[in-house]
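Got a structure for you, written out below as structure tokens; questions coming shortly.
Every protein chain of the complex appears in place save one, which is left out.
What follows is subunit A.
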């Protein structure tokens, strides 16, 4: 279960790690948006160079990023096949009945792969370098204006951070229950899909019962420590933009300018 890289946080002290989580969320979002406008080799090249720079700054082994892409290889492959075989245009390189491979289709397929990989990598960088609770408090801060619309932003952020805190715990518990049942002859990996689905039920029941018990205990612990509601609280971790955040904002603006120029020229 430790092989899942998406959403996992790796502690570190790199330049990217130290950025304000809001900066990382906004810039990741902007980068992905910009990427949707990419339509030429030149634009993909600058986007890739930019991403490579960011990866370098995270000081994490490249293998980690490869681990991040691996689980979605099938999805990429599927999209590529769709792109290759079902894009109209000239010149046609190969045809069999209604299935044909065209040059624009081939180019599009490559574009899609690059775009996919870039988006996944950029999001992986964000989650890899930002602790989940920081993401939660950044979202709380960024969604702050919604409070005026009576959206319980503070409660949602607290729920999110508690949920994230219990993920490893529930994973452990799942593993324990599975082991306990395996030791009594249960098999989770044999049989057809229906048999396997049935095997999950005796796993889920104790897991849910356990989770409910934890929730009750946690509610008691929170109440005893004076929790009343999420709004009337101060914050231990105050988010603040520093020089590095402004510099990275500036880098992003620079990237957007270069990207737009190349995009306009159609290189």
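Annotations for the structure displayed:
Just so it is clear, a residue touches a chain if its C-beta (ideal position, glycine included) is under 8 Å from a C-beta of that chain, and two chains touch if they have at least 3 such contacts; residues count from 1.
Everything below uses one rule, namely that contacts and distances are computed from a predicted model.
Taking the options "ATP synthase subunit b", "Energy-coupling factor transporter ATP-binding protein EcfA1", "DsbE family thiol:disulfide interchange protein" or "Autoinducer 2 import system permease protein LsrD" in turn, only "Energy-coupling factor transporter ATP-binding protein EcfA1" matches the UniProt protein name of the chain that is not displayed.
When the full complex is taken into account, the listed residue touching the unshown chain is A:164, out of A:10, A:164 or A:203.
In the full complex, subunit A touches the omitted chain through residues 131-133, 161-162, 164-165, 168-169, 172, 213-214, 217-218, 220-228, 232-238.
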